[in-house]
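Note that one protein chain of the assembly has been removed; the remaining protein chains are unaltered in position.
As written, the chains take the letters A and B, and residue 1 is the first residue of each chain.
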Amino acid sequence: MNLRGLARAARRRPLGALGGFVVLGLVLVACLAPQLASHPPKDAAFPRHVAPGTQFRMGTDHLGRDVLSRVIWGARLSLYVGFTSVAVGITLGLLWGIFTAYAGGLADGITQRIVDVLMAIPPIILALALMAVLGPSIDNVVYAIVILLAPTAARTIRSVVLGIKTTLYIEAALALGCSHARVVIRHVLPNVLPMYVVLLTVNVGYAIMAEAALSFLGLGAPPDEPSWGGMLSAATRAIETAPWVMLFPGMAISLAVFGFCLLGDAFRDVTDPRLRQGLG
Amino acid sequence: MRHRTRVISVVVMLAAALALVPLATAEEKPQYGGVLTRFIYADPGRLDIHTETPFPVQIATAGIFSGLLHHDPADPAKITGDLAERWTGSADGKTYTFFLRKDVKWHDGEPFTVADVKATLDRLLHPDFRSPRCGAMLKPMVAGFNAVDRYTVEIRLNAPNSNFIPSIASAWCRIVAKHILEKHGDLSRPEAQIGTGPFRFKRYERGSVIEWEKNRDYFVPGVPYLDGVKHFILVSGPTQLAAAKAGRLMLWEAWPPLLRTQVDELQRTRGTEIEVFTAPVNTVAMVQLNTQKPPFNNRDLRRAVYLGIDRQEIITKAMDGSAMPCALLDPKVVGDFALPLEEIQKLPGCRQPKDQDIAEAKRLVEKHYPNGVDIEASIRSVTDYVDRAQLVVSQLRRIGIRATLKTYESAAGYSIYGKGDFTLIATQDTGMVTNDPSDVFMLLFRTGAGRNYGKWSDRKVDDLVEQGIREQNQDKRKQIYHELQRYLLTQDTPGVIVGWIEGAFFAEKRVRNYRPGPTVFDNNTFMKVWLAR
Partner (left out) sequence: MNVYLVRRLLYFVPTLFGASLLIFALMRMVPGDIAEILVYQTGGETADVQQREIQRIRRELGLGRPLAVQYLDWAVHALRGDFGYSYTQRRPVADILAERFPRSMELAVLTMCLAVAWAVPAGVLAALHHNRWVDRLVQVASLGGLSIPLFVTGLLILYVLVRVFQWLPPLEFTAFLESPSENLKQMIWPALAQAYYISAPIARLTRSQMLDVLHEDYVRTARAKGLAPLRVVFRHGLANALLPVVTFIAWWGGRMLGGVVIMESIFVVPGIGTALVQAVSYRDYPTVQAIVFVMALTFLIINLVIDLLYGWLDPRIRHA
């Protein structure tokens, strides 16, 4: 994909391009957090509830911390959680789905029941119980979201693989004596990849939102960490007198989810073979 | 011979109450009618006033029951008779006789007699009966009791105890009906809420609302003035404030206290209709240290934390400025049993600026841990606590103690504390049950005390606490408590008292005759409150 191809793709899908820009921006902010943020995010050194102005562009919160710095560092936390949990979770789902669909029979039956069990338990309770067992920390939030994401991904991948399994390609390859591993790598994987990529992009938004919700309920990252959800939770006590404490992290979450969803949409549109043909 | 509570605290409470709350002028005649609306911050669940401990349970049932004695609703500093029209005490302070009213009926029409008092005391004092509030107070004090006749009961104590009358008058020590206990077994359910109080229990919609209605056969003539009280069950903070701003709440006088920002918002919306007041909530905020494990099994490290914590900073930044720092006893609540504030504010630990104390604290830490020490700071996941904890962590860093914050779920956190699975509790509030000066020491400092999570034990403190309870002479009592406070402020201590919490609350101007009680549990029956048109 050279630059000209990219530009052409962008023009054809302007919303997707917008999403891409937003995501890129967020990634840059997250990577450059130490340089961009003027104050350490946990430093409660300033007067509380200062309105946004020249000294504090996004004001200060109820403990006297710079909101802008916390929002910037919050990008790092949210993207870390979003990317890691999705990468691990969806990949787990990929391997799981391929295995179970390919193996079939009893193995398939058992793993399907496990997926059913995990999906039947309401996600909030699963997350609550997991966080209560593991304890509040950023990595534990990642694990909890992984457990929420993996089963659904596994089921989706499984149905794609089932669809492929019955095609002639596979039967022919096996008839020709290819090993199962080879078949998986050369025939199954490439066909599953588009769905895998779609799942990755589409779920990052969900993961970021899940982390925000968990932190809002007090179950996510420890309270002094600059988590956007955690900031929202603390902000609810002063909505009118200090609206900036709620506004900026809220906008940040929305922007992040927005960007990832648009990007994910574009990916999905691109990989859907029927739409690729365009309108008549 | 009538007993009254200590004169000084009467005067102080009276002054405080009069100064802080809107008064009905002497000429105003109370008007009848109207339903008072307020909220409870959590769903009570089980309603048994004897076995349960959460504040919402007490709020939900306060107006339903009566005690032998109570804090006078018109003048909460005074303890007066409720179901007992008068009482006497023996000269040696070990026997009290209560003469019961003869004209009282339970809400279901049954007559009230000494048999009900006997059934209540039998229940509360039974060794196998779990009553962490009333029972825990009375059981160590009471040697026995007996019904002298149909309307007289005599209670004998193990030893003279100044906290007996305040305990009997406590909102948790309510008299319940013998026939109801026999019928229902316990008082957990709404159907069992049959009392003798000014209000009947009308309905309990779990998670939604609790309603009381006027008891027309109440034994005090002419009251209550209200037709009823409605308690909304509002768990979410923003909803509580929204309800206040939208005029759905006439009174906000109980937990949680209003924040300064909330007061501002309220005054902007309803400024002309409401009156904001501050009142002490008789609750102390404390940093607790586990004295059974390193590093705080070492007295020097305990002293270092005591010196290093900046109470005023925590109060200003994380407690909305609404607390009285450092003191072991709050003069607003116990009068001059408390050491004068000027004296306390000069002592190391409390004095500002803190440079000297911080330097000394660092020295103490370095003496044992030249490279500093790493610990875990535990905190229950309650909004306010989390803010205070973060400040505590940064203050500890200044003296060489590197703490990582570990949050626990609100309810389950208690079991961690109780088992001693912590090194330092970054903050925990403890509410007092009576306004007697002994309470805070009995709850937090005595060996084996229920909230002494750090399992600290000091013979001298135990002795002084014991003496303070037994001493009948008021002046001698004060000396004992002064000595006790000075000891804890200058010698060893299981933690750091950050402050006594005060809260901002509000009442609509048309709510008349409400006065905060000496503790948060007292005076929420609304017996003599009325609404002006």
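The rule is short, and it goes like this: a residue touches a chain if its C-beta (ideal position, glycine included) is under 8 Å from a C-beta of that chain, and two chains touch if they have at least 3 such contacts.
None of the values given here were measured: they were computed from a predicted structure.
Colleague: May I ask which residue of B:Ala136, B:Val220, B:Val276 or B:Leu341 touches the chain that does not appear here?
Modeller: B:Ala136
Colleague: Out of B:Glu28, B:Asp92, B:Asp149 or B:Glu205, which touches the unshown chain?
Modeller: Final answer for the missing-chain contact: B:Glu205.
Colleague: If I consider the whole complex, including the chain that's not displayed, which of B:Ala242, B:Val276 or B:Leu347 touches that chain?
Modeller: Of these options, the touching residue for the absent chain is B:Ala242.
Colleague: In terms of residues, what is the contact footprint of the unshown chain on chain B?
Modeller: Contact residues on chain B toward the absent chain are 39, 43, 45-46, 53-54, 128, 130, 132-133, 135-137, 186, 188-189, 205-209, 232-236, 238-239, 242-243, 245-248, 269, 408-419, 430, 433, 443-444, 448-452, 455.
Colleague: Just checking the interface: what residues of chain A touch the absent partner chain?
Modeller: Within chain A, the residues that touch the unshown chain are 14-15, 113-114, 116-126, 128-130, 132-133, 205, 209, 212-213, 216-217, 229, 232, 236, 239-240, 246, 250, 253-258, 261-262, 265, 268, 272, 274-275, 277, 279-280.
By our rule, only the chains that are shown with their structure count from here on.
Colleague: Could you give the separation in Å between the centres of chain A and chain B, each centre being the mean of its C-alpha atoms?
Modeller: 47
Colleague: Quick check on the complex: what are the chain B residues that touch chain A?
Modeller: Residues of chain B touching chain A: 237-238, 259, 261-262, 264-265, 268, 317-318, 381, 383, 386-387, 389-391, 393-394, 405-407, 409, 412.
Colleague: Using the touch definition from the top, list the residues of chain A that touch chain B in their complex.
Modeller: 42, 44, 48-49, 62-64, 132, 135-136, 218, 222-224, 233-234, 236-242
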